Each structure stands twice: as C-alpha cells, then as structure tokens.
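Missing here is one protein chain; the remaining ones are kept as they sit in the complex.
Moving on to chain A:
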Amino acid sequence: MKKFLYYILKVFLVGLILAYFISELSFWALRRGNFYKPTFVENTIKEKEVDYIILGASTALTGIDTELLDTLTGLKGYNLAIDDTGLPNSYLMLQHFLATGHTTQKVILVPTESSLTQPSSLSDNDYRFLMYNKKRYVQNYYQELEASTENIPVLSQTTYFPFLGLSYFNVELFFPSLVSLFQPNKHNRFNNKGDYSYPKNNFKGEGEKSKKVVIDFDNEYLKKIENLCDRMGVELIVYFPPIYNTEFLISENQLNIVNLTASFSSSKFFYDKIHINTEGKRKATLLLSEYFKIKY
C-alpha cells in the first residue's frame, strides 16, 4: 500500500508541478498579449493620462464609437467595457486601470437596467482578469463574489492553484494564451480603441411593446465606483445608450446622467432590442458628443 501511495504521490506531484509551470507560462503569455481588455489596458494604452474611459457590458462595448467621439470632442479615450459583465466587473476594471499606473479625467459608465437592479454576482466573463490573479484587488474581487456560491471557488483558488482556473476555463484562457504567444497583438472582438460594432441586420422590433422603466441608483457597486472616482478626482458620467421602444425614467440622484434611451424610434438603428448597430452607434455618439460640447 505504501508503495502504491508513494507512486500516486510521485506521479501526481510531478504532474501538478508541471501543470503549475504550464499555467504560469500561459498566464505570462496572456499578460504579454492583448487578447482581453485587462491586458489591453496594460500593454496597449501607452498614455499614462487619458481624458475618459468607458466601462460597462456589451451595451457599452457596442454603444459608443470611441474614435468618432475623440474626433468630435478633441478628447482621447478608450473603451474598456467587457461583454456579459455587471457593475462589479466595471469596478474591478476601474481598479485595474488605476493600478496599472493610468489616470483618467472622466469615467463613462454604461450600466444596464439589470446590473443596477439585480444582486451583485459573478459574471460570465470575470475569468478575463485571471492572468492578474496575484494582484490583491483581483483576489479580493473573486473572494468576495465567490463567497456566496455553492460551487468550487475556481477563480479565487487560482491564486494558489493556477492550473485550476486555466483548466476550467481552458477554451477561454489556455487556448488564447497559445494565440497570444504567437500573435501578441490579437484582440478578442474589439478594435484598437476597445470598441466592437454590431453590423446592420434585419431587426424589425416586431412584438416589442414600448415601455418606460424607472431607474434607481441604489447599487452597492455603483456606490463603490462613485467613491473610487471621488477619491481619485475622476468625474463619473452615467450614460444610457438607446434601447428599442424603451425609455428610462431617471429617479432623483446626484449623478451626471446622459439618457439617450428613447432617442431612436426607428428599428433600423438597432441590432437587437438593447444593442445599437454601426449606424446607431455613430448617431448615438454624435448625440453624446453634443452633451460633452455643452457641458465642457
């Protein structure tokens, strides 16, 4: 029995040590590349000071033409939104942006209705920060949000067992790390400004009833973002891009709000109910730039 246990221990220990090195190598390759937004922040944004950054989920990723906004306003900014995420992830991205030695004058936060109303939880794409699992703010984020889950805390345990996260998210992390090794400049569905565009399609909006939604801002992570912006002297602007047949009614608050939800009545500007297409993005950016011109 002892001989067997020794054999198992030997095979598994050697296997785990090798797995550890492969994982660290893989995370290193990801950190070196630009595949996901967190490494894009560190490796592509060369300016230490930018005028604005955009945070949010897919509506932010596809809702503003950053290059056009720069041209129209004379400002310089980047879109750091990550699709399928919530406000906790936006907070993490802001922390990460600041921790990598960058500063910004403004944060354009694009929250979705659900991210403001639903309880804070892990989102589908939180693994995209795993290559920074040794950073304290990333560890805190994973520990805090995984504390309430019944599943194995894969994300937070990756700090100690790097192969855990890499193995669980192998399609999302291990395979891209191989891509990053050979093509460090490749991005995962975003351009050099961090934007992604939805093409024109045949969205007709049929069956979508028009509605008005009252938006409250009582959200734990929105408060955290506000507080961090205050501490760093950053201006926070909350931007709601157009939504098909929907108008957000903004409750009383102290925030700078740009509400374009009811700006487009035609379905031709939409890719689906909540995402605008390339043409809609261009038009929405023009409207947003007006706000900037008036305010500043």
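In this section, a residue touches a chain if its C-beta (ideal position, glycine included) is under 8 Å from a C-beta of that chain, and two chains touch if they have at least 3 such contacts; residues count from 1.
Quick note on the criterion: contacts and distances are computed from a predicted model.
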>> Suppose you had to identify the omitted chain by its UniProt name; would it be "Phosphoribosylformylglycinamidine synthase subunit PurS", "Cell shape-determining protein MreC", "D-alanyl-lipoteichoic acid acyltransferase DltB, MBOAT superfamily" or "GntR family transcriptional regulator"?
In response: "D-alanyl-lipoteichoic acid acyltransferase DltB, MBOAT superfamily"
>> If I consider the whole complex, including the chain that's not displayed, which of A:Ala99, A:Val179, A:Leu228 or A:Leu287 touches that chain?
In response: A:Val179
> In the complete complex, which positions of chain A touch the hidden chain?
Replying inline: 1, 3-4, 7-8, 10-12, 14-15, 18-19, 22, 152, 163, 166-171, 174-175, 178-179, 186
